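Here you go, one structure.
Note that this complex is displayed minus one protein chain, with the remaining chains in position.
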Amino acid sequence: MPDVGVWLIGARGSVATTAVAGCAAVTAGLRPPAGLVTEKPEFADAGLPPLTSLVFGGHDISDTPLVKRAEQLAAEGVLPVGLAAAVESELAAADREIRAGWVRGSGVAGGVRAEPGGAGTVHAGAEPGTGDAYETPRPSAPGDADAGPKDPSALLERDEQHVAALAADIQDFVRRRGLARAVVVNVASTEAASDGAALPPSSLYAAAALRAGCPYVNFTPSTGLHHPALAGLAEASGLPYAGRDGKTGQTLLRSVLGPMFNRRALEVRSWSGVNLLGGGDGAALADPGAAAAKNAGKERVLADTLGTVPEGRVHIDDVPALGDWKTAWDHIAFDGFLGTRMTLQTTWQGCDSALAAPLILDLARLLLRAHERGLSGPLPALAFFFKDPVGEAPAGLEEQWAELAGFARELGPTDAVAERGPGTGGEEA
Amino acid sequence: MPDVGVWLIGARGSVATTAVAGCAAVTAGLRPPAGLVTEKPEFADAGLPPLTSLVFGGHDISDTPLVKRAEQLAAEGVLPVGLAAAVESELAAADREIRAGWVRGSGVAGGVRAEPGGAGTVHAGAEPGTGDAYETPRPSAPGDADAGPKDPSALLERDEQHVAALAADIQDFVRRRGLARAVVVNVASTEAASDGAALPPSSLYAAAALRAGCPYVNFTPSTGLHHPALAGLAEASGLPYAGRDGKTGQTLLRSVLGPMFNRRALEVRSWSGVNLLGGGDGAALADPGAAAAKNAGKERVLADTLGTVPEGRVHIDDVPALGDWKTAWDHIAFDGFLGTRMTLQTTWQGCDSALAAPLILDLARLLLRAHERGLSGPLPALAFFFKDPVGEAPAGLEEQWAELAGFARELGPTDAVAERGPGTGGEEA
Amino acid sequence: MPDVGVWLIGARGSVATTAVAGCAAVTAGLRPPAGLVTEKPEFADAGLPPLTSLVFGGHDISDTPLVKRAEQLAAEGVLPVGLAAAVESELAAADREIRAGWVRGSGVAGGVRAEPGGAGTVHAGAEPGTGDAYETPRPSAPGDADAGPKDPSALLERDEQHVAALAADIQDFVRRRGLARAVVVNVASTEAASDGAALPPSSLYAAAALRAGCPYVNFTPSTGLHHPALAGLAEASGLPYAGRDGKTGQTLLRSVLGPMFNRRALEVRSWSGVNLLGGGDGAALADPGAAAAKNAGKERVLADTLGTVPEGRVHIDDVPALGDWKTAWDHIAFDGFLGTRMTLQTTWQGCDSALAAPLILDLARLLLRAHERGLSGPLPALAFFFKDPVGEAPAGLEEQWAELAGFARELGPTDAVAERGPGTGGEEA
Partner (left out) sequence: MPDVGVWLIGARGSVATTAVAGCAAVTAGLRPPAGLVTEKPEFADAGLPPLTSLVFGGHDISDTPLVKRAEQLAAEGVLPVGLAAAVESELAAADREIRAGWVRGSGVAGGVRAEPGGAGTVHAGAEPGTGDAYETPRPSAPGDADAGPKDPSALLERDEQHVAALAADIQDFVRRRGLARAVVVNVASTEAASDGAALPPSSLYAAAALRAGCPYVNFTPSTGLHHPALAGLAEASGLPYAGRDGKTGQTLLRSVLGPMFNRRALEVRSWSGVNLLGGGDGAALADPGAAAAKNAGKERVLADTLGTVPEGRVHIDDVPALGDWKTAWDHIAFDGFLGTRMTLQTTWQGCDSALAAPLILDLARLLLRAHERGLSGPLPALAFFFKDPVGEAPAGLEEQWAELAGFARELGPTDAVAERGPGTGGEEA
């Protein structure tokens, strides 16, 4: 099997570090493949690249070495004690393939790093939990606002040189490492809401992926490919892509509880929730704009599975004391027969990185294989992994699972992809 | 549409009272059909008997009038204030069709009532929450034990006259009320574990249903048709039947959460639960034997959906202060990627009667229609409703829903029942 | 024993209705005195007016009769079924003593009612759960803002005629009913944050209480006597008063959990909470200003009992589906020995009116007795009842209880009030 690449936007974050360390630990037989969906029997014949063939690289604006990040994660209980040492060489190998991320306004782009410690290259108070491949945009200077183009595609043009530099980093990685192909996965901190005057950073990286000829996955609620300026590029690229916003906790639960109430004709009156989370994600989502993007995904799940929008809100609180551990409480008030009021409460206590990291490996493998099979466009059959999936997809987890399993069969060597029925994901190139 | 009968074993219990009162309230337009699965669009063309065609009767050893029971339920918050008065005539009509239940050792059987208040006819401490169609068996007298037959079918023979008397009550109901057919539904308190020397009461009623030519539903964890002495009778009857143990709370949740963990390859290490419930069910299940039957159903769901049996137990506590309200807490410890420990907790606070009653109406309608279509034998396509379903059926709720929806299509007037594929429930007569 | 008066601001709200109905039910022996602190043995010799001597009246801008309100509360499960009918005459008697509340800008003040249903007299969407003795202030007209006095006492002068009219209502009540004295208790919906250009309505009522020579209790987070314009009046009045913001749920819990962590030297890192509530209070507190007042009380409890301010926020969500039932979830992350992270979660599900109403009776009795004994000024010994108590008081519930029990001893006929030591509440007139 030829080697294939996984290029991570936010490559020094906790999700990326956990994915790289975990891939090494599982392939070395140090740990069972818990949490890896693509290791389930349904995927055995899908022709996915083996875990041993994955080569990691990526962009980040932090320069903390991956080995050190892994040690920090072990101290927080995210990685098992001793794991960082056991997979040190794999972490170091990935570390060597990480290139400087892009910082708006610094004149710096991929491959050319600002002075270490220089102003603007590293977040002053960057949380160690999450990777940062771009700086939070600041209010534009007056001149910028005047220059703000109305035409979306003009936005892309304006940043084309940055996109090209980032794409060059990726292509260089593929070439030097002799990879058959590579997939770009965004696992950076959620970006702040944009003011529209410039492309958000996540969209620049997404454009760079396409320019480099790579399939793209957006595991965050950031804009990524969901920007009108990129629509033409995405369509013309003939590449498959998936997203948006990985479903790792509260929304995962909602995607099975919503259908339960629906099937039993129990009328949900209110669905309230609160998420407590530290780490970089907590800080990013304390920004109301960023939280709004995330909440939209959560509420879409309820509306789609219940058929109505119940009362209630979702709060996202930044609680640094919790670190990478997330606690989500949901309170659901529903009516049974004759209007009798009842409630369900759920408390989910999970480690975000440990939940997300295996899905990154799953998605990378699936996209790499989809690319190999010549699929292109949005892959709604991967809705199983996302809060806010691309394309038309069911919202209930079991229906999503059925579509995913069907997609796995289609990817396999025996089924001709051409025979796939409609609605199960992807268009052919 | 001709009228059809619903004969309830435990007809004065809270579930039965809620079903009768609720059917009247919904058909009168006083309340929306919340909780009624068969009012969902998927069942619109299944040819089910309309709610207005249902005529109620049943057996019970209590003689509290249904109107009074409904008022008690309103005081406990189970029924809306004022509902009992609004449907008083329907409750009174059902009340007139309730016959005395059977009490082992009293020489009394259906249709012949012991003296009101006489010893043995009413449980000394019977909880008002749940119907009681039979007494809890007491330790057999010495002579009984000696006479205990080894041959299961001999057990049935020994009680054949009681069965015949109970069946006569049902047949009389059908004849007098001019019903096209009737279904027998067991909603009595869970019976104590039997010593094997005699048929448990629930099995006598099940036998009576078959003798009377009626399809049968066992909504409780009691033995019912699950007794070797009844196997031949069930097969020879050509009647459809369903059961066992309605899925109304903790197990309903487990049937969607189990698949969620499985699909995501999250390894469940322990699943612990506690049920706090008052009412008659709490008292009955304080009996370890009865609880064991109920727990077997709960654990089967986990084993089937997870593929393994996690650590942990389920406790059922009788807490009379809670009345008909049930609180179930579940604690699930699971491992994510690299063995990271995470937990999910759920707290379900439901009113048992309000959850069960609409399902009684659903099951009655489905069995009546299945009988009309000539189906016979166990109906695994109704596994959606049960903890411990008959026949071969999936354990995940969504898969059960898919089977139920398919079954509804087959029941409909346009599909020929003969064309049904295998595995979707029932054999034809 | 002579009769004494309890004048309720928000007299048609759910708290007031429950207090009036409940006082009647308890004195008639229909219900035990659960929830009434002053019925505990510690208060037996405090010389409190008996429940049978309490005569109710008050202000409200709603005109829904109390009997109808009580029936609504029974339908929501707040009052027992049948109670409204059992105490109908007492409710009607209180109803006759309710006078029209004050509406800024309508030219209407106590005793002179606007046309029933006329514009401005009744909230369009007023929630039935909570009494409304005043309208939510709207943005002032331009002229108002110009006229806004900087001198606090000028604010009071400007509204003096309204105050006088409201006070006349109270004095008329005392005179007509031959009462020895009366206490004014604010149980109206939390008012919106004020813009400072005019006295908030709650302060007008508080001024009216003092003008009428009545002790005053503010059971809400509204401003009431906490306004600089009233400082001189309060001091000159020689009347005792207490408040602010009754402690009925989440904060009650915090006042015992905070000390627990403190005593055990467990370091609380974060304390996050969410309150879901419907009824009028939910709607009022959806206003961020009103919520801020309430949250200040909650956070003061933590700061005072823990000695530090932990991370975390409190959210108050309006969830109309919950009606008068409130669910509060708290998540506390704390460090044990060597920094080991642990958590406590609490879920409190209470009925606000049922929690508040008995405390209203308790406070009324205590203030009436304090007045009789000639006490004056803030009574910090009543901190037991409040989130944000007046004067210097401990924040832990047990310490507050000790002060309250000491205060009860001082009120008693055998102890000379003059011998009270400092710090246990009140100054003598």
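Labels A, B and C are assigned to the chains in the order they are written; within every chain, residues are numbered from 1.
Just so it is clear, a residue touches a chain if its C-beta (ideal position, glycine included) is under 8 Å from a C-beta of that chain, and two chains touch if they have at least 3 such contacts.
All values derive from a computational prediction rather than experimental measurement.
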| item | value |
| --- | --- |
| Contacting the left-out chain in the complete assembly, out of C:Ala93, C:Ala193, C:Leu266 or C:Ala296 | C:Leu266 |
| Sole contact to the chain not displayed, among C:Ala165, C:Leu225 or C:Leu257 | C:Leu257 |
| Residue of B:Ser189, B:Ser202 or B:Thr327 touching the missing chain in the full complex | B:Thr327 |
| Absent-chain interface as seen on chain C, which is shown | 18, 21-22, 25, 31-37, 39-40, 77-80, 83, 252-253, 256-257, 259-260, 263-267, 335-340, 342-351, 354-355, 357-358, 384, 396-399, 401 |
| Absent chain, residues of chain A that touch it | 74-75, 77, 80-82, 347 |
| Chain not shown, touching residues in chain B | 269-270, 272, 274, 276, 310-313, 315, 317, 319-322, 327, 329, 331, 333, 343, 345, 347, 349 |
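Note that in this section only the chains that are shown with their structure count from here on.
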| item | value |
| --- | --- |
| Interchain centroid distance [CA atoms averaged], chain B/chain C, Å | 49 |
| Length of the line joining the C-alpha centres of chain A and chain B, rounded to whole Å | 46 |
| Where chain A touches two or more other chains, by residue | 343, 345, 347, 349 |
